[in-house]
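With one protein chain withheld, the remaining protein chains of the complex are depicted in position.
Let's look at chain A:
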Amino acid sequence: MSEVMYAGEPAIEAYGLGMRYRRGWALRDCSFRLPVGRICGLVGPNGAGKTTLLNIAAHVLEPTQGSISLFGEAPGSAEAGRRTAFLAQEKPLFRRFTVAETLRLGRELNPGWDQRAAEDIIRAGNVPFEAKIGTLSGGQRTRVAIALAFGKRPDLLLLDEPMSDLDPVVRHEIMGILLAEAAEHGTTVLMSTHVLAELENVCDYLVVVSGGGVRLAGDVDELKSVHTLITGAREGDGLPVALGHHALVESRTSGRQFTALVRPEGPVIGPWETDTPNMEELLLAYLRSPDAPPLITPTAQVHRQGFGTGAVAA
């Protein structure tokens, strides 16, 4: 799939994006590219700038530095506004509106509104249409907010921790809807999340932000394939010298064993077990070691930029 999408049109291109609040930088020098049609997980520790990034993309915040474009348009433009749907983290809704009125809001304010799609999502959760939003449970409210975002029929969905207050069954169901919608309409999704399971099963693209910058970005399979997880017996402190020429992301020791995640610069030969890391191992390694060199694969690189350190030969 990554080969097909390789030169795909960008849905999002962020270039040198930075956001400074009064207490300091929330996001700094953030550059990445998200090709059209991908379901992208946006991952990072708390306070890493995920919400800031999504808010900038949704034109809720103006960046302090840099620029971002959605389908080649600025976030504030009419075109970008029409093609993008944003579900904010707190899922704001008018508390005194009924569910039906909330859907009417979507219908009144969006030219391409799909009432049936929105109603189907509501009905699947048995949420009564005449109920006031203020009387709904957190999960039901999230469902209405998601219906509102989906009913807009966007080309790009920006979701800020969409599933955080849903139970596992509903979470699974909503994820199913998300995947079906995205597959049917070619919707691009950028979704911040803490739930690794969502990433593993749903996302085929990944952007990791940490310490304000992008640490890892690209196609999931590609990211996995360029890393190797090495397990072997310890020889003194740290890594075996023979592994020194590979780019080390993280190494850990437990007892007489060591485990290291590396980006091999050639064949890994030695008395060790090698394996392709899974998404969780990859993520944890990068999040735990902020000094590891960032990696942005070619599909995730913004043109006109020279990321010497992070680039991987295609």
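The rule is simple: a residue touches a chain if its C-beta (ideal position, glycine included) is under 8 Å from a C-beta of that chain, and two chains touch if they have at least 3 such contacts; residues count from 1.
Rule of thumb we're sticking to: contacts and distances are computed from a predicted model.
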> Between "Acyl-CoA dehydrogenase family protein", "Aromatic ring-hydroxylating dioxygenase subunit alpha", "Insulinase family protein" or "ABC transporter permease subunit", which matches the UniProt record of the unshown chain?
Replying inline: "ABC transporter permease subunit"
> Touching the left-out chain: which of A:Ala14, A:Cys30, A:Leu70 or A:Ala85?
Replying inline: A:Ala85
> Among A:Arg33, A:Lys50 or A:Lys152, which residue is in contact with the omitted chain in the full complex?
Replying inline: A:Lys152
>> Under the stated touch rule, tell me which residues of chain A contact the chain that is not displayed.
In response: 55, 58-62, 76, 78, 81-82, 84-88, 90, 92-98, 100-101, 103-106, 108-112, 115-116, 119, 129-130, 148-149, 152
